[in-house]
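With one protein chain withheld, the remaining protein chains of the complex are depicted in position.
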């Protein structure tokens, strides 16, 4: 396990980590070619590791959204919340899943300057409001998503990705999780 | 299932809901004497129901914090995020778990005006910063928690409750989940 | 006089308080069954006591608004300004005057989540703007109130309640006025 | 009465105005050499006129503060709230009472750039916080005023001026009260 | 050279200042009857003096805007950025160029309360957005300017004045440049 995965909490040794978590870490490592630091970091507390990745898996796997849309939401939200780990790691995923090498830098900086369809612009405007001022959401915000062509379940799924990464951004910033060097480069 | 549990998504019929979810709903109903609307609402999407309550259970059950401290964090964060469901439902839980009938109204309005120990004041100041401006968190914020006597694991647990309810507040507001009438009154 | 009515200024003894102020305090005490702490607190400076309650009486008595509307405005403004005394004391009055046990908690948390007519929603949207960013008010805000059916005098009266409680919230927070225990419970 | 005293409510004719209010207006007119528009404007609702000027008189007459300090507070608060009438009218009064022709423009723009003693800087820093974010006030803000040499009653009086002009700024902006031409020039 | 032109950097002696800069200073002094302090201040770093006034000259001389419009933009932007030097010095220029003694105080306080045509209101609304939240600018903001009758080059010129004074306000505040006494009075 990489001691430099985060700076504010100790990363546990493999010997201390339960088998189901090691198994997940090994799968991810095989898939990515390296262990994304978020796995080493969340291993600090196994029950939270399980819950965090269960929610992450739910919103990325049981969804009406395309995977590039999910990563667009994540990068936009993480840019608003100034979360380095999530911007860099999910920037890489967005470049790969959307086959769009410039989109991540655009969304992390300002979704208004990104090359987007009108529908995706509406989706990301909503993500911005739900992130910055959740208490301001009312029927008119939801109506704007419907007018842009999103179904009820798509709206739920958009809201879920935004919400999960409002969680994720806060944990990554609190722990000062460090993006793996590989993420800065992937998919460019 | 209560059609009025939320206004922006349809609540499913019992017949449509997987058994493991019905089982959890029934357990909660038995314990509370009524079904908290958040269960009816999340049943809209079973995989998200499982993930949401798994994370909720993780941060309330595998924790170094006392249960009243957890509810203090939740009510403070939910007040900042203007989330009606969470303020009212967890306000009830705080009154009961802390045996403190006034504390929930104080924290939902302004934790600076609440009757708090210095340690709890530091904990809630941190919760406010992590909620309002997660990108501003740096070593000095974490040091202030340590100076107030919190261990590393306690700081992780505080951050986890704050983060999970930054998720929860957004889903509850998006869905317009309605607090059950019973919550307004419990524990006063 | 209750020494705990506020924490940042001393509450005077009855012997030090002018007769006209004692008379008002006694009337209020008889009506409420206890002395609301705001009276003990403002007795600290008799000339300010007289002015404060004169303005309070003017906006609650010489008005085109219904009393529940006045209390809806007060609870909404006080929630925005995070004023514990005013949220709790006027929350109680709103529950009683509107015969609506849940409305105060809804408005103190987020008027967008409250059960409101369109006209009252417009009224409280205006109250929010006038409270949070008074310099942003222009003809379009006033027009929205007229379009919602409010007359000129009603708009003046709405603005007056909002303005008086922008005063009141600041004095109550500065003095750290403590809500009487009774207010937390009344009208539920 | 000047129909141009405000743009959003009608100014009443003298014939419609109660005698006690005409008397006050005439006194002010004699003293200033013209009728400040705030008097014509508040005559729209006599009971509010009486309450408003009663509170105004209380905080300017029964006070531990010097008159220039009161006007410094008013101009600073009114600048923060972007209130044209109050900045211009009380800017004139500040120039005259403080015999300081530049101070009003400095405070209306940025009290940090004004020529101030340390004590007055502390007073105006406090006025800024109480105006912009009243819910953030806690013991440390009050302690800073005490450390700057202010007594309890002076702190109450400072808070009262700030609070009354948080009322006044909102009414003047709502009504779009227009500063008399004379105020722009007085005391320069 | 005036040692009191700014408080946070030393003002150089004439002997230290290159001839081209002395020449410009002397021209300005002859024209105004005194040396505006911004010239003494920028002489601290001659290369920056040349660049600053070159840009200033470009946006005031090669422009589709009328000079009063330029000064309206400057005073509005400087008021938003709380820049004392720019509000006072350009307030004087606005009074003179627009032959409008009250306009500068109105715009420095709140352009919503100023006596403006609809077109100038649109121009200043845009200046406010570009100053306060440049990242929020999108096609809709530019369209609003076009709908108000501004050509492409006028929009460029408006944006340039706003941008140059977002530079200027920051340098003046950082250096604590002091407005010459004469500016407070000119054109009233």
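We call the chains A, B, C, D and E, going by the order they appear; numbering starts again at 1 in every chain.
Methods note: contacts are C-beta pairs under 8 Å (C-beta built on N, C-alpha and C of every residue); 3 or more make two chains touch, one makes a residue touch a chain.
Everything quoted here is computed from the prediction, not taken from an experiment.
Checked against the full complex, the one of E:50, E:121 or E:188 touching the unshown chain is E:50. The hidden chain makes contact, of the residues A:113, A:133 or A:151, with A:113. Residues of chain E that touch the chain left out of the display are 8-10, 44-45, 47-48, 50-52, 54-55, 57-59, 61-62, 81-83, 130-131, 134-135, 137, 139, 142, 152-153, 155-156, 159-160, 162-164, 166-171, 173-175. Residue positions on chain A in contact with the hidden chain: 79, 82-84, 87-88, 91, 101-102, 105-106, 108-110, 112-114, 173, 176, 179, 181, 184-185, 188, in rising order.
One chain of the complex is left out; on chain D, the residues touching it are 110, 112.
Criterion: only the chains that are shown with their structure count from here on.
Interface comparison, A-C versus A-B: the higher count of C-beta contacts falls to A-B. Residue contact pairs shared with B-C exceed half only for one pair among D-E, A-E or C-E, and that pair is D-E. Our note on geometry: chain B versus chain E, Cα centroid distance of 50 Å, whole angstroms.
Shown for chain C are the residues that touch two or more other chains, namely 82-83, 110, 112, 135, 137, 173.
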